[in-house]
Every structure is written in C-alpha cells, then in structure tokens.
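Got a structure here, written out as structure tokens. Questions coming.
With one protein chain removed, the remaining protein chains of the complex are shown where they sit.
Here is chain A:
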Amino acid sequence: MERMIISMQDPDMGIKLRNQRLLITVIPHAMTGLDIVEWLIKKCSISDEEALHVGQLFVKYGYIYPLKEPRNLILKADDSSYRFQTPYYWMSTRWPASELDYAIYLAKKNIRKQGELIEYEKECYNALHKRINHTWDFVVMQAREQLRASKQRRKGDRIVLECQEQAYWLVNRPPVSPEHYKLTTLTKNTINSYHNHFYVKYCEQYQPHDPIMQGCLPSNPWITDDIMFWNMNSETVALPTKLRVERWSFSFMELLNDQMGRKEFLTYLEKEFSAENLCFWQACEDVRHGETAKIPEKVDEVYKQFLAPGASRWVNIDSKTMEKTLEGLKRPHRFVLDDAQMHIYFLMKKDSYPRYLKSELYKNLLARAIVPQETKKSVFPFMRRQRHSSPSPALATQTAEDDGKAKYSNSNSGTASRILDSSVHISLYVEIQLIMHFKDTLYDVAIMLYEIRYITNFQLFNECVFFSVLSVTCLFHTLVLSLMYLFDIKFFLPAINVLLSQFIDIY
C-alpha cells in the first residue's frame, strides 16, 4: 500500500494535484476522488469498481484523508478533495496509536476549542484522565508545548497539521455513534448484571440459611456444646424446622437431597398416583451410586418393576428414550438408565414439584414447622461457655497437700490449729474455685490473643500481646490474693504455690 502511495507522488506518472482554496490561504496538494480512481484504473489496469474499492481502502486505513467531511472516511469518485497523510501518521503495527498520544491530542483540541469537545471525545477524555492519571501533568505540559511549537509555522501549514492529526485519530479512534455506544455498554452491562443478578439472588436466598452469616438456632453446637441443632435437623425428627422446609422450595434438588423432603414428596405423589416416578428415580440413583457387582441385577429389577410393558409401576417415558434404554439394557452398565432418569427427573421438576409447593400438604407442613428458640445468652460473654475442662493436676496435688497439712496440723496442734487449718482449707478452696472460674476466662483470653498473634504478623503486636496477657493474669492473681488478704488469712504460701502452678499451666 505504501509503495503505491509513494508511486502516486511521482511528478510525471503520479496523481494530478490541485490546490485547495480556503478563504485566504491556498494549500497545495489536494486531489479529487475522481483523480484517484482514474489513476488507479490506469496504473493497475483494473475495473472501475475495483479501483473504487482500492481507493476506499486507502481512505479507510488513513493513507489519504478527505478534506471536506473528515469524519466520513469513504472515497467518493467525484470532485470531493483528498490529501495524502504524512508518513508519521501512516498505519503501522510497530507504532500503534498510544493512549498517551491520544490524551495529548485531546488536550490540544480542548485548548484550541476552549473546552468544546464532541460528546464521545469528552467521554474518552474523562476516561483517559482516570486511566493514565499519573502522567496527566505530562499530558498537559506536552499539549501546551506542542501547540506553541506549531504556532511557529505559517498558517497554511498549521491547518494542514491540524487536519492531518485529526484524520489520524479519526482512523485510529473511530467515533462511536451514541446509540451504538449506549447499545454496546448496555449489552455489556446486561450480561454482567445478569451474572451479578444471579449471584446476588443466590446469596440473598441462601443467606438466612447460612449458620455463619445468620447464626444457628437454637445455638451453634461448636460454640455452646449443645447438640440440639443437630437433633432438630436430623432425618427422623417428627417436625422439621421452618428453615429446612423453606429450603425445599428453593430448587428441586434441595428437596430431593433432604431425606425428609423426599419422604414428604413421596406421600404427596402417592396422592397424585405418580409415586412410581420418584421410586424409579431413586432406583436409578441406587444403580448409579451402588456396587458394580450388583448393577446387572439391580438394572434387571428396575426393568421388571418400572420399564417392562405391563409392569406394576410403569413409568411414562417417551418412546425414543425407551427404545434407547431397552437397547442399552442388553449390556447394562452404571449409566445405562441415565437418559430415562433424566427424563423422569425433568418431568417431576416441571410438573409435580411446582404443584407440590402449592399443595396443602406442603403448606401445612410449613405452618406446623417449628422455629427453635435461641438459647439465652448471659451478659458476661465468657460465662456462657460451660467448658468441661479436665480437673487440673494442681487441684489433685493441692487436695493431697491439704490432707497432708490437715494431718500434720491435727497431729501437732489442738483445736485452735484445727480451726486455723479448716480456715486455710476454706480459703484455699475459695481461692481455687475463683481461680478455676477465672482460669476459663483467662484461658479464653489467652487463646484469643494467641490466635490473633498468629494471624497478624506484627512484631510490635506480638510484644504487646504477650505483655498484656502477662499483665492481665498478674492482675487477676493480684486481685485474688488481695481478696484473700482481706479475709485476713495469712497462709499465702500454699496459695502462691497453687497460683504459680496455675500460671504455668496456662502458658
């Protein structure tokens, strides 16, 4: 293409060029469309149509640009004028039109037109401003400098420069018509929003059923050690929970996956005299997921019960699927009943399932379904947890020590010492109870803090956490000790022993 353009420039054999006359300036090197077409016909000995087509290509790819209607990139074989594009602006894969250049061009145009850009140019401008924001200063600076540089040329050249650049960008960033633009954005948006919509709907539907998001009623067994939640949702419970029943209405698969749902659906189908469908489906599932050795006999059973003509529970399958299945039955394998199963599945899904959801049976069940009560939460958060921690070895040694002490004091002193011993015993008992109680708390706190420590990797946080845990435990122990002091009991030492053991135990 480029060689042809160059050959067009030949002063003898090239295209005849005229002058373009604007108001006062005269710009040379303009040619008419007709000239181009004629030259092409002469040079390449091609037909009129072909020449026109080739000329169109020149204009489309920016080697020639029209002067009168710059936005209309077509070649008209009449006296509308065209001009050649400078080599810098020729189409090249090595130098694709970059965003930065386009931004500079738009900025220049903005300055020249004092902010009066065309609609799509304005949009492009704003989009570019967002995208290459970090070089926007450069864009502005370059735009200004380039304009100042072009002011150094004479007027004719300046006009040509502007036309050239405009033509280049019209080829490389074709203006999208507003309807088309809206349409493309609309279709893109609808496709995205369709997927988004689907996800949003799914999330909205399943959110009340999510134990993490919504919480578990009556209570999360992992937290409260209370297995009522599992008991209430088991397969053999008399009355299901409301959430469970609602879930059956989300999709047919949900209903079938729940054993209780399946049973309820079966009762409904029995009323409708189409229970064989569900039984057939269940039998097919059994074949699919069962033992390989038993497949032939299972398939045989299914055939005898459901598919044979005149069978006791004959299912209504269309003839084509029936033929295919019967053919396959000669060589039974795991998936031989798949087509029939699919057919019956869709039959149930489209027909029986919606009717079931609207039926009295379902509605009654929904009304009767229970909403379990949430177990009462106490105010202090840690009190709720009834941790059944194993008895601490310190306690065992302590009781041993107490016994030892009691024996010792008994053997040595009289009643006074006995009273003292008993008070020691009581105080120690009280202290130990307090510690055991708070030990759970401290344990929880320590675990929480350690978890946080492992999740975050902050050096500083590690140190702080460590020290704060230490200080918290110290605080508690100090409090307890001071309480003991309050009760005016002087036998600290064994208490301190116990305390230290607890301390070590926690860590």
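Keep in mind that, in the parts below, a residue touches a chain if its C-beta (ideal position, glycine included) is under 8 Å from a C-beta of that chain, and two chains touch if they have at least 3 such contacts; residues count from 1.
The definition used in the following text is that contacts and distances are computed from a predicted model.
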item: Choices "enoyl-CoA hydratase", "COMD9 protein", "Regulator of G-protein signaling 9-binding protein" or "Gap junction protein" - which one is the UniProt name of the chain not shown; value: "Regulator of G-protein signaling 9-binding protein"
item: Of A:Y125, A:F229, A:W248 or A:W281, the residue in touch with the unshown chain; value: A:Y125
item: Listed residues A:C44, A:I118 or A:L479, member touching the removed chain; value: A:L479
item: Omitted-chain contact residue, chosen from A:P87, A:P174, A:P208 or A:G290; value: A:P87
item: Sole contact to the chain not displayed, among A:Q56, A:S80, A:Q146 or A:S359; value: A:Q146
item: Residues belonging to chain A that touch the chain removed from view; value: 5-7, 9-10, 14, 17, 20, 27-30, 83-89, 94-95, 100, 107, 110-111, 114-115, 125-126, 129, 133-138, 140-146, 148-150, 152-154, 156-157, 160-161, 164, 459-460, 463-464, 467-468, 470-472, 474-475, 478-479, 481-483, 485-486
